[in-house]
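Shown here: the complex without one of its protein chains, the others still in place.
Naming follows writing order (A, B and C), and every chain is counted from residue 1.
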Amino acid sequence: MTAEMMKSMPMAEMPMGMDMMAMQEAIEACSACMQACTMCSDAMGGMEDMGTCASMCANCADMCTTMMRVMMRPMAMDMPSMMAMLEATIAMCKACMDECMSHAEMSETCRMCAQACEMAMNACMKMLSSMKAMA
Amino acid sequence: MTAEMMKSMPMAEMPMGMDMMAMQEAIEACSACMQACTMCSDAMGGMEDMGTCASMCANCADMCTTMMRVMMRPMAMDMPSMMAMLEATIAMCKACMDECMSHAEMSETCRMCAQACEMAMNACMKMLSSMKAMA
Amino acid sequence: MTAEMMKSMPMAEMPMGMDMMAMQEAIEACSACMQACTMCSDAMGGMEDMGTCASMCANCADMCTTMMRVMMRPMAMDMPSMMAMLEATIAMCKACMDECMSHAEMSETCRMCAQACEMAMNACMKMLSSMKAMA
Partner (left out) sequence: MTAEMMKSMPMAEMPMGMDMMAMQEAIEACSACMQACTMCSDAMGGMEDMGTCASMCANCADMCTTMMRVMMRPMAMDMPSMMAMLEATIAMCKACMDECMSHAEMSETCRMCAQACEMAMNACMKMLSSMKAMA
């Protein structure tokens, strides 16, 4: 539905050549990552010695929520700030993925969360590459 | 993926008898509504005389984000506060749906947003009913 | 600064008789509560057997963020949804205050967080009363 709705929107402010398919994938990957991180943060907050993982996931959930929302606002599409936010989301997803992956053997929740982080990181990298190619 | 991940989580704090299927549907409907409202708010902010619609959608996007996150934290499941939040989400989705519906003929974005609001409202009503039946 | 900026804003959509002083106090109390809950959630996620408190605080931080933002959007001021959100914030702050208060003797962080929850709860109650008096 998101993709269909995006098509109904005024795009006059959108920079020419923006890869809408890559953006759509990044929106969906950030949405999935935000959900995975919110759940993982909840579960890890209740486990011994997992406080860093819980807070890392809370940070990643917040960054992904912000990134997703920014990509859904074509009226304000600004190349430098959007590229810096993609860099920040990539860095945050990487840190959270590494943290969760280190607990993947003992926690299925962490394993799935690491996977969601990796997918969001990759989708944001692809989006960033397409924007660098435009510049 | 959200449903699968939810199954991996510790549920000791979850009140007995919670309708997990209804909750899953409410999470997804709130997620879709948050996305629709974020996009509609962006589009309406740039149209003449649509400021109320833009801000109503911003409010609804925030409430749906919060509602969705709260349902993804089984560790803190608290019946009275969750029921009050469902009431708030229902009221906010209703107000935003009514506002967007009144512009549905001139804006396809508003028409789709009203639809997403209605689905989130209905899913939250169903969840609330199932919780009232537990009490 | 928030109060000063609010004065610069167009208020044509604001319902007549809204108690701007009570609203200002509720905005500030929600802002302080969001900060306290974010910090308390972080600290409790790393302590044994405090997972419920950590997630309760995460829920309260999200609800207070949403409530505060909604009060800062006079263009979309809608009485029924705003009153339902005030009820939800009051319920959430009450639940989080009770949880944190039960750990106040062993944690100074929880004691201060409970205080911030109480202040936000009271400020939202005052705002809600003033809105009920208008109706």
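Heads up, the rule we're going with is that a contact is a pair of C-beta atoms (placed from the backbone, for glycine too) under 8 Å apart; a residue touches a chain by one contact, two chains touch by 3 or more.
Fair warning: this is a prediction, and the values are worked out from it, not measured in the lab.
Visitor: When the whole complex is taken into account, which chains on show are touched by the absent chain?
Guide: A, B, C
Visitor: Contact with the hidden chain only, please: which chain A residues?
Guide: These residues of chain A touch the chain that is not shown: 13, 51-52, 54-56, 58-59, 62-63, 65-66, 69-70, 73, 75-76, 78, 80-81, 83-85, 87-88, 90-92, 94-95.
Visitor: Name, in rising order, the residues on chain B that touch the hidden chain in the full complex.
Guide: Those residues of chain B that touch the unshown chain are 41-42, 44-48, 50-52, 54-55, 58.
Visitor: For chain C, which residues lie in contact with the unshown chain of the complex?
Guide: On the chain C side, contact with the omitted chain comes from 1-2, 4-6, 8-10, 13, 27, 31-32, 35-36, 38-40, 42-43, 45-47, 61, 65, 68-69, 72-76, 107-109, 112-113, 116.
Basically, only the chains that are shown with their structure count from here on.
Visitor: Nearest 5 degrees is plenty: how much rotation brings the CA atoms of chain A onto those of chain C?
Guide: The superposition gives an angle of 180 degrees.
Visitor: Looking at chain A with chain B, do both copies bring the same residues to the contact (over half shared) or different ones?
Guide: same
Visitor: Using CA atom averages as chain centres, what separation in Å is found between chain A and chain C?
Guide: The answer is 28 Å.
Visitor: Got the chain B residues that touch at least 2 other chains?
Guide: 13, 65, 69, 73, 75-76
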